[in-house]
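All protein chains of the complex are present and in place, except for one that has been dropped.
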Amino acid sequence: RQQLFEYVLQLADTSLILAHRLSEWCGHGPILEQDLAMANISLDLLGEARSYYQYAAELEGRGRTEDDLAYLRNAVEYRNVLLAEQPNGDFAHTIVRQFIYDAFHYHLLLHLQTGPDKQLAAIAEKSVKEAAYHVKWSAEWIIRLGDGTEESRHRVEAAINALWRYSGELTTPSATEQVLQAAGFLPDYAAIQQQIDQHVERVFVEATLPVPQGVFMQKGGKIGRHSEHLGYLLAELQYLQRTYPGLQW
Amino acid sequence: RQQLFEYVLQLADTSLILAHRLSEWCGHGPILEQDLAMANISLDLLGEARSYYQYAAELEGRGRTEDDLAYLRNAVEYRNVLLAEQPNGDFAHTIVRQFIYDAFHYHLLLHLQTGPDKQLAAIAEKSVKEAAYHVKWSAEWIIRLGDGTEESRHRVEAAINALWRYSGELTTPSATEQVLQAAGFLPDYAAIQQQIDQHVERVFVEATLPVPQGVFMQKGGKIGRHSEHLGYLLAELQYLQRTYPGLQW
Amino acid sequence: METLELTQEEQFQARIDEDIRIEPKDWMPEAYRKTLIRQISQHAHSELVGMLPEGNWITRAPSLKRKSILLAKVQDEAGHGLYLYSAAETLGASRDQMLADLHSGKAKYSSIFNYPTLSWADMGTIGWLVDGAAILNQVPLCRTSYGPYARAMVRVCKEESFHQRQGFEIMQTLCEGATEQKAMAQEALNRWWWPTLMMFGPADADSPNTEQSMKWRIKRFTNDELRQKFVDMMVPQAEFLGLTVPDDKLQWNEAKQGYDFGDVDWAEFWDVVKGNGPCSRERLQARVDAWDQGAWVREAALAHAEKRKQRAA
Partner (left out) sequence: METLELTQEEQFQARIDEDIRIEPKDWMPEAYRKTLIRQISQHAHSELVGMLPEGNWITRAPSLKRKSILLAKVQDEAGHGLYLYSAAETLGASRDQMLADLHSGKAKYSSIFNYPTLSWADMGTIGWLVDGAAILNQVPLCRTSYGPYARAMVRVCKEESFHQRQGFEIMQTLCEGATEQKAMAQEALNRWWWPTLMMFGPADADSPNTEQSMKWRIKRFTNDELRQKFVDMMVPQAEFLGLTVPDDKLQWNEAKQGYDFGDVDWAEFWDVVKGNGPCSRERLQARVDAWDQGAWVREAALAHAEKRKQRAA
């Protein structure tokens, strides 16, 4: 139960932080239609995060609310993957970050929705439909940017170079995830990895982009060892709750 | 006394916010020697801010400390001038912001050090020596950038264009300042303005830059009507105190 | 020829007078087309720029629920922008040209968005007051003479009323909350009240285009009429919230069955219109930056679409 709590929190934190990053684009996107699309994905992830937080609060059973969990933990207590907290950069960085996550997220949810934990399965079942749309959107942009102009190709390659090193953490199980895998709550990540690889391969071929090989993978987010970006993000996200603790909004 | 408290707080806030902005450069300056110089000025302003906050706390007499005043007021309660909170931009923006402020600050302190309020005069007397160095430093850079390369001239002109509109607020007395002027605590700002104008004129001539004319002046900082930048700055500055109120560090 | 044109114009005015909608393919006077393009694109730009002041608080919203609602609201504004640009396009304007005019400063947008959002209560105040004022301006436009515009406005107004209720709810939560929260609400009202009154435009005496626009049924009430309506509507709501409208001269006038209120600071109004609002430069710069920094993305999308087309051929 404690392990499940921690895992659900990890899912929640990742969804929230990625939603936060996407929401930073709001009003500043390159095309109004894409502003809308990013806000949409951000809203989906935010909704998913809330479901996870609510479930985590329930699992914990200590009376904390979704907002307590989101607003009153500091950076070293956050469990999101490093990928989620990386800054938006240019549109190419945002797209690459999103596609790496979407490919993982979609295939993970496909498994989770048939998992033994009813509540997690229910959240996954709802979210997988959204994730299917997300990965379609980000894949299309990977293709457009990779097979667009020379500049867009250059930019998307730079983004892949900067962000690929955060992809490995997604399917590298933490101690918590290993326990849950052993208990049959979580699927074998090797299987998911294979599905992701095929998905990525398909999209990258169409984008005329090489799939990166032999990249040194960073990890640490799942055990609270984040990049320095997260602290600033949380200072902003949590400012009001920290300033006026315990009030209703 | 209430008016004096508010005025001292205004001085404190302006020094702190400008020190904060300068400190953001730390480790990222264009030349290591200038990293040192900016840290120096930042430290001077921070020290000055602390003196003002301590005095303000004393004037208020309600047991608040310098840290309470700095860390536990929100954006609409801050009284710094708009100029101080403007983002660093490129080095030219930082220099122009600094020079506009330094010229005012130096001439203001020259007056304050002979003013009727002993404690304010003492702080001013200590700070005016530092401010004399600051205005020398920023004036030299205005000259180097104005009379340097085509690019530096272009950049410093862009910075002047962006920031000059915040210079008027410095010598436009707020209601509080008008009361203090009437009571003889503060000098007539018209006199200071003349001294500043001469100082600026001298530096700009050497920098081969035209002094801006007929610029529409923004104001509002002195009554808490800030730009949207301040909220983010304070979220960062105050994060730890807001998160753990009342602790010793 | 002259006779024929007059007849067209007369026919056109006759349709308007009978409240028959003008559609894109119908003949219309050039001045009508231009006025509409100007008004609709201004309105579209206002939605676009209007995303910024509220967007400023998405990352700092005080609860996950509020964050979600706020993001969805700003997203709706982007959607409104899209409807309205499309409506203007039916008149022969291109979105790129309209945006170019926004970026060059030639086209205007609502001045209200040149004020900064400084506290969370601003999210309540904007929803409650600014959207409230917008609705008063816009509801009559649902019956405006140009079909695509009227239809766009029906959708816009529906969502706007929803936003307005959400804004009011934020204010209500603050006013029923802690002392600091109520103070936050009052402080926000103090900052936004007068700029909101300016949203109805200059006094009728200084509004030369009103007469023609009313004749064309692009406009159905004068600026001062709407301003009065707004004050009469909002003052009781402020009272309900326990907030004080920052106007010494505000007073119920039994004779006119409405409130008398103080003079708007028209000097400030014209300063802001001229581009000297507290955030005028930042707002425009944010849009120009988004556009310029997005150029390579739009080019890539075009280039890729072109490649696809050639491969398909």
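Order of writing sets the chain letters: A, B and C. Residues in each chain are counted from 1.
Convention: contacts are C-beta pairs under 8 Å (C-beta built on N, C-alpha and C of every residue); 3 or more make two chains touch, one makes a residue touch a chain.
In this text the structure is predicted, and so the values were computed from the model without any measurement.
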The chain left out of view makes contact with A, B
Given that one chain is not shown, which residue among B:A162, B:V179 or B:L240 touches it?
B:L240
Residue of B:S42, B:N80 or B:Q98 in touch with the missing chain, whole complex considered
B:S42
So which of A:I41, A:I123 or A:A235 would be touching the chain we can't see?
A:A235
Those residues of chain A which, in the complete complex, touch the missing chain:
74-76, 162, 216, 218, 220, 225-228, 230-231, 235
Against the chain that's been left off, what residues of chain B make contact? List them.
16, 20, 23-24, 26-36, 39-40, 42-43, 46-47, 49-50, 53, 66-67, 70-71, 90-91, 143-145, 147-149, 151-152, 155, 236-237, 239-241, 244, 247-249
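The rule is short, and it goes like this: only the chains that are shown with their structure count from here on.
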Among line, ring, star, complete and other, which one matches the pattern of chain touches?
complete
Distance-to-centre winner among chains (Cα means, whole assembly as reference):
C
Taking each chain's centre as its mean C-alpha position, how far apart are chain A and chain B in Å?
42
Give the residues of chain B that touch two or more other chains, as numbers and ranges in rising order.
74, 235
Set of chain C residues in contact with two or more other chains
60
